[in-house]
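For this view, one protein chain was removed and the others were kept in their places.
Right after this comes chain A.
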Amino acid sequence: MDFLNYPQPLADLISSLARLPGIGPKTAGRLAFYLLQQPQISQDLAQAILTANHSLKKCSICSNFTDQDPCALCQNPQRDSTELCVVEHPRDVVSLEKTKEFKGRYHVLHGVLSPMEGIGPEQLTINLLLKRLKGVQEVVMALNPTVEGEATALYLARLLKPLGIKVTRIAHGLPVGGDLEYADEVTIARALEGRRQL
């Protein structure tokens, strides 16, 4: 570690940056020096981070990040409140919204069940989900196809089905516009399992 060769404030800046996902010690060093040479950018960045941290909170209904409570999606009367889409992260809401295909409402779990990381149902926003089921006819599980995602979907399905709610899961398989040739065997096998009649 060459941290020792830097003055303390600079070393602190580099190690803070290096804690961000996707950023290693070298990139952190480069970013830190860039920020020092661009005082205006540093000022704006610092302000933006503080503002985002202060003004953003979790929506009291869907748990997505928002600057107003309830969030814009939850307040929008155009959205179909009989359909609810459950996702792992706030960024998944953005991915789904970009498609403009889903007209219902969202619920953000902020994680999936993973005993290895100490995440059980009580660490997720499941209680909030159970409170907003009035009038909901279908819950769509849009969780990642990992073993943890599957376990979480199953957990929720077992809670929701006895309440007479239809529980569905998004399909997994080949990417659109992709080539069969470039897909891996597991994806193709999954896609075959989920084949549909034409």
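Note that in this section a residue touches a chain if its C-beta (ideal position, glycine included) is under 8 Å from a C-beta of that chain, and two chains touch if they have at least 3 such contacts; residues count from 1.
Criterion: contacts and distances are computed from a predicted model.
*Asks:* Would you kindly match the missing chain to its UniProt protein name, picking from "ABC3 transporter permease C-terminal domain-containing protein", "CheY-P-specific phosphatase CheC", "Nitrite reductase (NAD(P)H) small subunit" or "DNA replication and repair protein RecF"?
*Replies:* "DNA replication and repair protein RecF"
*Asks:* Looking at A:Cys62, A:Leu113 or A:Val136, which residue reaches the missing chain?
*Replies:* With A:Cys62, A:Leu113 or A:Val136 as choices, the missing chain is touched by A:Leu113.
*Asks:* Determine which one of A:Ala11, A:Leu73, A:Leu154 or A:Leu174 touches the chain that has been left out.
*Replies:* A:Leu154
*Asks:* List the chain A residues touching the unshown chain?
*Replies:* Residues of chain A in touch with the missing chain: 113-116, 118, 120-121, 146-148, 150-152, 154-155, 158, 184-186, 189.
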